[in-house]
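A single protein chain has been removed from this complex, and every other one stays in its place.
So, chain A:
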Amino acid sequence: MANINLASEGGVVNSAPQSDSHEFDASKTRTQSQLVLRRFLRHRLAMVSLGVFIFLVLFAFLGPFIWTYDYEDVTSKSYQPMSGIHPLGTTQVGKDMLALLMRGTGYSLQIALIVAALATAIGVIFGALAGYLRGFVDTALMRLVDLLLIIPQIAVAAIVVKGFSGSWYVVALVLAAFAWMQIARITRGETLSLAQREFIEAARACGASTSRIIFKHLVPNMIGSITVNATLAIASAVLTEAALSFLGLGVQPPDTSLGVIVLENYGQFMNRPWLFWGPFIVLVSLSLAVNFIGDGLRDAFDPRQTKVRA
């Protein structure tokens, strides 16, 4: 995003004259993580997005305690228009849309965060093992990646959800099982080049175990791309979960999610548009915010990349 880069560059240029000497002194004592954090905090779009994300988290998890209606409450009034009592109207069975949205956002967030955490953990461990141990382990793990890439995720997820249960955590587990390959490939690539470096050789010469080398030496050196890809995994998990639930093959009622809410209400697009646009705006702002945060993190971890990037 060119405009983001321009904004962040502008920010640096503006602040440079006042804090020139200060910056010079400070840069001596600053650690890598402080530098990254500083760059991230100066990334305006990422900060705005972080604000939106935090707002959505509060909306989903604190909102239900404040709002008068519960997502399970069925009022007698079907398809109420937007009003002070029901700011986003009610659905066909008379559920308050705002309460539903809070609950749906909560489930979507929970699923996305679990998927991203699991996918990152599996991806990093498998990728680092494959890249560090090479040989048989590498071949076996990469063939597993190839295998999972040819099986359509949407079908497998649908079959598992149908066969076992439509609870939100089952959906999260299935999605995670198909989300780690990208991170594994990236981690493997970085490990392959890092493993050739002297410090890894030195660690091995000192007798460090494989797990120590991976977690103490390799992972901290890849933390940038791991964080960025974990963030992007959240964004894609939000969309995948919503798509699966939209097909009726993901989260099953009485559980709800943003995809389920859209599925139940998109037929009212022309007559009661607010029932569609409400969940739509939450879904898009969630995925946009997470994507922008990922972008900001990428800029913060690797400022050289900012010039040339999509």
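Going forward, contacts are C-beta pairs under 8 Å (C-beta built on N, C-alpha and C of every residue); 3 or more make two chains touch, one makes a residue touch a chain; residues count from 1.
In this section, contacts and distances are computed from a predicted model.
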item: Name under which UniProt lists the unshown chain, selected from "Cytochrome oxidase maturation protein, cbb3-type", "Peptide/nickel transport system permease protein", "NAD(P)/FAD-dependent oxidoreductase" or "Na(+)/H(+) antiporter subunit C"; value: "Peptide/nickel transport system permease protein"
item: Touching residue (missing chain; options A:Val171, A:Ile200, A:Leu239 or A:Leu297); value: A:Leu239
item: Sole residue of A:Val115, A:Leu249 or A:Leu297 that reaches the chain not shown, by the stated touch rule; value: A:Leu249
item: Contacts of chain A with the absent chain, listed as residue ranges; value: 1-3, 6, 143, 146-147, 149-156, 158-160, 162-164, 235, 239, 242-243, 246-249, 259, 262, 266, 269-270, 276, 280, 283-284, 287-288, 291, 307-310
